[in-house]
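Only a single protein chain was left out; the remaining protein chains are all shown in position.
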Amino acid sequence: MPGLTRRTFMAGTAAMVPALGSRAAFAQQPRRGGVLVVAADTEPRNLNPALVASNGVFYVASKVIEPLAEMGPDGSLLPRLATAWEGSADGRSVRFTLREGVQWHDGRPFTSADVAFSALQLWKPLQNLGRIVFKDLEAVDTPDAKTAILRFSAPTPFQLVRNAVPALTAVVPKHLYEGTDINANPANTKLVGTGPFRFVEHRPGEYYRLERNPNYWESGKPYLDGIVYQVLPDRAAIAAALEADRIQLAAFSAVPLADLERIGKVPGVKVVTEGYEGITYQLTVEMNHRRKELADPRVRRAIAHAIDRQFVVDTIFLGYAKASTGPVPLFDKQFYAADAAMPAFDRARANALLDEAGYPRGAGGTRFQLRLLPAPWFEQTRQFGDYLRQALRAVGIDAQIVNNDAAAHTRAVYTDRSFDLAIGSPVYRNDPAISTTILYQGGLPAGVPFSNQYGYDSPAMNDIIAKAAVAVDEGERVRLYRDFERLAAEDVPLVHVAEFTFITVARDRVRNVANNPRWATSHWSDTWLAS
Amino acid sequence: MGSALAFRVARTWQGGAGAFLILLGALVALAAPALFTGDPLDVVARPLTRPFTNPLVPLGTDRLGRDILAGLVHGARGTLLIAGSVAAIALIAGAAVGTAAGYLGGIADEVLMRIADATQTVPGFVLALALVSVAGPSQPVIVLAIAAGAWTGPARVVRAEVLSLKERPFVEASRLVGRRPLAIAFQVVLPNALTPLIALAAVIVAAAILSESALAFLGLGDPNAASWGAMIAEGRQVMRTAPHVIIAPGLAVMATVLAASLTGDGLARALETGSSD
Partner (left out) sequence: MRSLRLIAQRLLAALPTLLLVSLGAFLLLESAPGDAADAYLAQTGGDAGFAAELRQRLGLEGTPLDRLAAFYAGLLQGDLGTSALFNRPVLHVIAERLPTTLLLMAAAVSFTALVGSALGLLAGVRPGGWRDQAITVATLGLLAMPNFWLALLLVLLFGVQLAWLPTSGLQSLGAPKTGLAAALDMAWHLVLPTLALGAGYLALYTRTLRAGMAATWRADHVRAARARGLAERRVVWRAVARPALLPVVVLLGQQVGTLFGGSVVTETVFGIPGLGRLTYEAVAGRDTLLLVGVVMAGTVVVILANLLVDLLLVRLDPRIGASGG
């Protein structure tokens, strides 16, 4: 059976190739003009990326408000508002050289004061991720209008800052935020930035509308006259709208995976699998170590052995994912440790481990019962819940699924800790220190979403994490994180099952789609519509 | 009286067809564990197998490779259990409230009827949706959530019946004989209100099936049990490639609701002819 689904995936890929090939074949001159209508399936209420670093926000806001730099194809940095960056050897300062001749959408000039203000008043104290990376930021020096020097009170690896720049350093105008209640500022919903598009309006439940910024710093760009994000909460409607050319692009797998093979064959529609390498999601099983059964590493290993990752990839993700080997995804060549691997699929081994741990099969072949809470974030997290229930039954564990909505799941798992197994999908943000080590660090307070709330507390692990956090030397830092991965594979505090990115479906005439690893959350200044 | 009514109901074509369908559904639901021994939520064959191509899964499989026929049969069990329980609870609770309101009168009546008014202004489905999202989807919660909006009909019927009977001679007589009010309510009032209640029960069952499937469609079904609404929700993603995935469970919902409405219809017609005869 897996072989068959594998073949469907290959067929899907084959259908894609002409679409990609045609880009090169036509190699037309980019054309100016046209409004691109794209699907949006969520409506973030706070659109300010300097406050909320999340993909839902970036999808709209990254066209209006720019970061200092964007991620390049090989994981390197490409200049946006900053043209050069340099870290000091002691990890206590990072110097950014800023772009000349940049204007805010309201006509005021962009200067280093804006960067200093954004860093000290927004990223560090208020931003969901910046609070972690910039926690030791002490001051930002602005010797001139085009230089900003970040100063840290404790060593902060330059490597970490570099990896964090694309997602965490959106710059907002100081003159609109200074002296106001930043969280309540109207500019959080009616954005003002330096980006290629200006924010026009948001009609809740209907659309966001952006229009071309004629004074953009890169002359001749953007190509599009505007972008409209049509709110389409129903995913089945998105495919229909694409086929009817009522929308031209749907990102973030808004078209269900199961529909891709069919829609890839519709004339005029292309399926693009690139453009998300820099925003990898990981499918995980969180195990509450407060349950005595799950406190035993043998039981946790057994659960990992019970999961057929390839089946999950082939059937639930229809091939649009990779089997996971640990906390760092394969894409991140910088940190990936090839020799660290989670226990592989082996049902006999799982049964043996459970017997060994002292949980023999009882009546009806059941060893013990667990509550399983699949996160509602994705269709796949729910479907994997159904699969896991079946896979665990095969090794004698009876898992009862408890479905919760987003608020109830967040509360149950990350505050009340009232679960046995939970299925999660943390984001890997190109550096383990940003949102990955908190999945392993012990002693975190309750109420921190997407962190270790399952009670894993290993002194060895805590030690590695603490050392790596202040390791300024890049070689040493990489070594420490590889140790971290090996220990994670040994202790199995949680199981990494698969890593997945997203799929974009677009009309053929939308060009320059997916030309960087964070494309859907990047600027789109070079995106254009062929006639 | 009961058997004569049943006979008259079965003689109308609506009643006959409805009763036949319901019996068939109940039989299937009862036999489900014997017919399909495994868990209907298990992956058993290639995903999206077309119907009538694999004898092991005659109606094909869904997006994950689960047997659609097994889902339908086990879904019948869940659906009928939920709808039946909703009707039972709504009737019992409604009858209790209606009797109390009608019998006690005064402030108690006023308060109970205001609560019924308030409940009725909130659409039953919205109420169920809110309750299930708050309490978490499991079969008992779903039953209570749907019943929470369904008791007002029976309550009004019983109250009206109590009010009209209260002053009649035979009730008066029972009271004079010294029977307790509760006993009078159960022995005299309820039997008289029974016929309209039975007709109402059919309506409640039909509505409960639709509500349950709509809840499951919105992701608020019991995740550990097969459900037609959930099958449709799941199949929606692939309805363009494999329409059978949504058509089969949709038809199942329709047939069951139809059976309940037909039975109710037959009942109404039988009562209509009965009273005019």
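So that you can tell them apart, the chains are marked A and B in the order they are listed, and the count of residues begins at 1 in each.
Here is the rule we go by: contacts are C-beta pairs under 8 Å (C-beta built on N, C-alpha and C of every residue); 3 or more make two chains touch, one makes a residue touch a chain.
From a predicted model like this one, the values you see are computed outputs, not experimental measurements.
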{"item": "Chain not shown, its touching partners among those shown", "value": "A, B"}
{"item": "Listed residues A:A164, A:L210, A:L232 or A:V269, member touching the removed chain", "value": "A:L232"}
{"item": "Touching the absent chain when the full complex is considered, from B:A31, B:L56 or B:A118", "value": "B:A118"}
{"item": "Selected from A:V35, A:L176 or A:A357 as touching the chain missing from the view", "value": "A:V35"}
{"item": "Among A:L257, A:A408 or A:A433, residue touching the chain not depicted", "value": "A:A408"}
{"item": "Chain not shown, touching residues in subunit B", "value": "114-115, 117-118, 120-126, 129-131, 133-134, 136, 206, 210, 213-214, 217-218, 229, 232, 236, 239-240, 243, 246, 250, 253-258, 261-262, 265, 276"}
{"item": "Missing-chain contacts mapped onto subunit A", "value": "35, 37, 42, 44-46, 52-54, 56, 128-129, 131-132, 183-184, 189, 203-207, 228, 230-234, 236-237, 240-241, 243-244, 246, 377, 404-412, 414-416, 435, 444-450"}
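The rule we apply is simple: only the chains that are shown with their structure count from here on.
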{"item": "Averaged-CA centre spacing for the pair subunit B and subunit A, given as whole angstrom", "value": "44"}
{"item": "Of all residues in subunit A, those that touch subunit B in their complex", "value": "1, 4-5, 235-236, 239, 256, 258-259, 261-262, 315-316, 374, 376, 379, 382-383, 385-387, 389-390, 393, 400-405, 408"}
{"item": "Subunit A partner contacts - residues on subunit B that touch it in the complex", "value": "39, 41-43, 45-48, 63-65, 133, 136-137, 219-220, 223-224, 236-241"}
